[in-house]
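For reference, the structure is listed below as structure tokens.
All protein chains but one are shown at their positions in the complex.
First chain written, first letter: the chains are A and B, and each begins at residue 1.
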Amino acid sequence: MSREPAPRGVRRRLVGEGRWAWSALAVLIGVLVAAPILAVVVDGLVNAGSAELPDDVGAMTLTSIWLLLGVGIGTSVLGIGLAWLTTAFDFPLRRLLSWALVLPLAMPAYILGFVFLSTFDVAGPVQTALRDWFGDDVWVPQVRSLGGAVVVMSLTLYPYVYLMARAAFTEQSARTFDAARSLGAGRARTFWQVLLPLARPSLAAGLALVMMETLTDFATVQYFNVQTVSVGVYLVWKGSYDLHSATQLAALVLLFAVAVLAGERMLRGGARFHQRGGSGEGVARVPLHGVRGWLACLAGLVVLGAAFVLPVLRLATWAWAGRDGSGTDPLDARFGDYIANSVSLALVVAVICVLLAVVIGHAQRLGGGALVRAAGQATTFGYAVPGAVVGIGVLIVMAWSDDALVALGVEGGTGLLITGSVIGILIAQVVRFVAPAHQAVDASYAKIAPSITGSALSLGAGPTRVLARVHLPQLRSGVTVAAVLVLVDVIKELPLVLLLRPFGFTTVSVWVYQLARENFWEKAALPALLIVVLALVPVFVLIRGREVRGRNLP
Amino acid sequence: MRRTALAAGLTVVSVVASGCGIFSDDEPADLQVYTARHYDLEKAFDEFTEETGITVEFLDGDDAELLERLKKEGEDSPADIFMTVDAGNLWNAADQGQFQALTSPALDAAVPEDLRDPDGQWYGLAMRARTVVYNPEKVDPAEIDTTDSYAALGDPKWRGRVCMRDATASYTQSLVASLIDLHGRERALEIVESWVANDVQIMSNDIELLDAIDAGACDIGISNHYYVGRQLEDDPDYKVKVFWASQDGDGTHVNISGAGVTTNSDNAEDAQKLLEWLATDGQSHFVDGNFEFPVNPQVAPMELLAGWGEFKRMPVDAKAYGSLNADAVALLGEADYE
């Protein structure tokens, strides 16, 4: 942490005056990533004119705010609480829980939402049993409600906060903690007044991801009948069969995104914390004995059970029940292709996103100035806009370039570059998911002191060598997290693939959609499970990486 | 680091290569169909290929999104046929210039007049009814109003007993659009408000709605008929019955799945053949798997459906459904219908 008062807080973390090549690259990336979203807005504003905002836009806005608040609080409580529990205390099953609690990351909210409703809603086993026991007039809380959506989304999204909080808590050196305690602060006070504020940049990044996932969710909120602004975009679009009329609402969603990003900035504060040494050994764990130990264990198990184990079991039961269902033979060779498509798409998108994120992070570190910072911010918009809107944006941009090429005399323009191949899906997924990669890499960059970069440069290493030899080795955890987040997101993503895929290109998520759309839930259970399993692979890689490094520490 | 980068690079190259490979390896089929409907299409298309030798491939997605994609692809679009599950959407696609007019005596003979476009831009191919369903243990069908069964669900006697679909469902939207068309906006708003006042329970899909009725959580509701058929096939003791709505009034609300040949089709001739086949010889292949009604009066519906009896249908006014859809969405919002 910098000791000297730093009036130019932002400047101080920059090193140098920018390198035009890196800056230009970063700006180019920012422009390319932001272009599809801007295109939607421009296209809408140019063409709409007459379309009016729906009457209940006020109510939608309010609902969105409540949902964001609810999920924000829910994920913070679960994420930070469980991270603190598993880093500061020792209790039965702690080791198991500390990694298993990441697993819900692999569970798409729309799948958990359906499982949750099918279990707890009026026709589900729980309420049926209640009615059998207590009669038809038994009172049960409204499951299909804002509250229900908050619960389900908090359960699926808390791992973002949990991961960031855990990393932040374990990276903080025991010395910080001991110093605070030696000043007479109790464990709880140390947590609130020292560890939590120090973890703030990481927590802000995690929460921003949660907020944006919440903002763009369409499927889950629809299950729970929660009318957010994003639902509004679809309602207006599909109600009028005309995208233009929906773009004003899309602009409103963007406004929310800007608010979320501003919130993140505020949470981070001007302060950038550079921990000396980097690899803290974490806080010494205090054993919890007896009832308290088992209560801590129970808390972890309940969350894990509700968010992951029980839903997976229920899906498995359905899959088993639906195994001899007509039509879809799970052993059909095509399903191998679907899996291969999902996996290779996810890998390519993850690699590209991480590369772009590192380029932008590096350009920012080299001091590219306001333009490069703006480019970094621009990349985050894609994540805050519903997938289908990004998809349409890519189509619009391609249509424009097609026209431009034709006008320039290129025969046939771009042709069917976008929807005729997987290129369109690739571009759109990158636009959408470069944000989480950027967040993770940026948070990692924040932990590299600017003096490290300055030293490396002054020792004669050019920007590229500094990146390869000094930054990348220290960014490894950020890069891993970035890759995992993108991999999981791509595997789960549906609307983009649906909209932009070429003939014959089906992913596992499209497969689920095709079955789920017609309520063939027993048939959809198998591919849904498959999504969870596929998404688990990167999550396991992440966990293993952490475990191994954890062991190597002195 | 270097090895990881190399591996990543190789992956990119190989996947992009394989992505392009999808097209270089496989000869594209004779016909490409964009469709918002997908069940049993494969079987029907395979049958068609067998009979005619014309190959078909299809890409399914959402109505509005596919339409947008069609528009954005413009002249480059590979699609020959655009198939949707809603008359309003067909009208809109035609309105936005995405269909070409066909001259086909075969189609004109097979498809009733109200189920096709007067200019031959699109044709209905399967018909579904959105009607009243009830739990026979809780509701005596004699209690249900026969003049305007939909509006009558706002009667206070059904308070707390009704389940319906959410406002985002196109089914709800086109039903409300038809109410606006029939009764005018003011009356339609009253009807929807009376549903809301009756504490209607909103469900996010029809199967859940039917399950809720079967489980006794609601007594009565509105659903597509084919979901009832599907559930009954799985479970003959399923406690949900179909009531043909408004038989003494304007008739039961129906909607169609249909298709047209796209403006930029490069194989309009074969595309027309496919539509003609689907409306005639292919009708049963197309509709039976999903318990839908054939549009062609010469083709008999499947046995289970025939057992529910004949019914009078409300004429399909595609223009009304299409042009009033936005109004319906606004009206639902105004009535606080979720």
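Basically, contacts are C-beta pairs under 8 Å (C-beta built on N, C-alpha and C of every residue); 3 or more make two chains touch, one makes a residue touch a chain.
One rule holds in what follows: contacts and distances are computed from a predicted model.
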Ask   = UniProt names the one chain left off this complex as which of "Hydrogenase iron-sulfur subunit", "Multiple sugar transport system permease protein", "GntR family transcriptional regulator" or "ABC transporter ATP-binding protein"?
value = "ABC transporter ATP-binding protein"
Ask   = Among the chains present, which touch the one that was left out?
value = A
Task = Give the residue, chosen from A:V394, A:A449 or A:V484, that touches the chain omitted from the document.
result = A:A449
Touch list for chain A against the chain that is not drawn = 3-5, 7-8, 11, 15-17, 19, 274, 276-279, 367, 449, 451-452, 454-462, 465, 469-470, 473-474, 554
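By our rule, only the chains that are shown with their structure count from here on.
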Query = Hey, how far is the Cα centre of chain A from the one of chain B, in Å?
reply = 34
Task = Could you pull out which chain A residues touch chain B in their complex?
result = 54-56, 117-118, 121-123, 127-128, 131, 136, 144, 222-225, 227, 231, 234-243, 245, 344-345, 347-348, 351-352, 388, 391-392, 395-396, 398-399, 402, 412-413, 415-416, 419-423, 426, 468, 472-473, 495, 498-505, 514, 517-519, 521
Key: Interfacial residue positions of chain B with respect to chain A in the complex   = 1, 8, 11-12, 14-16, 18-20, 22-23, 26, 28-29, 32, 38-39, 57-65, 67-69, 72-74, 76-78, 88-89, 92-93, 96, 166-168, 170, 173, 201-208, 211-212, 214-218, 227, 322, 325-326, 328-330, 333-334, 336, 338
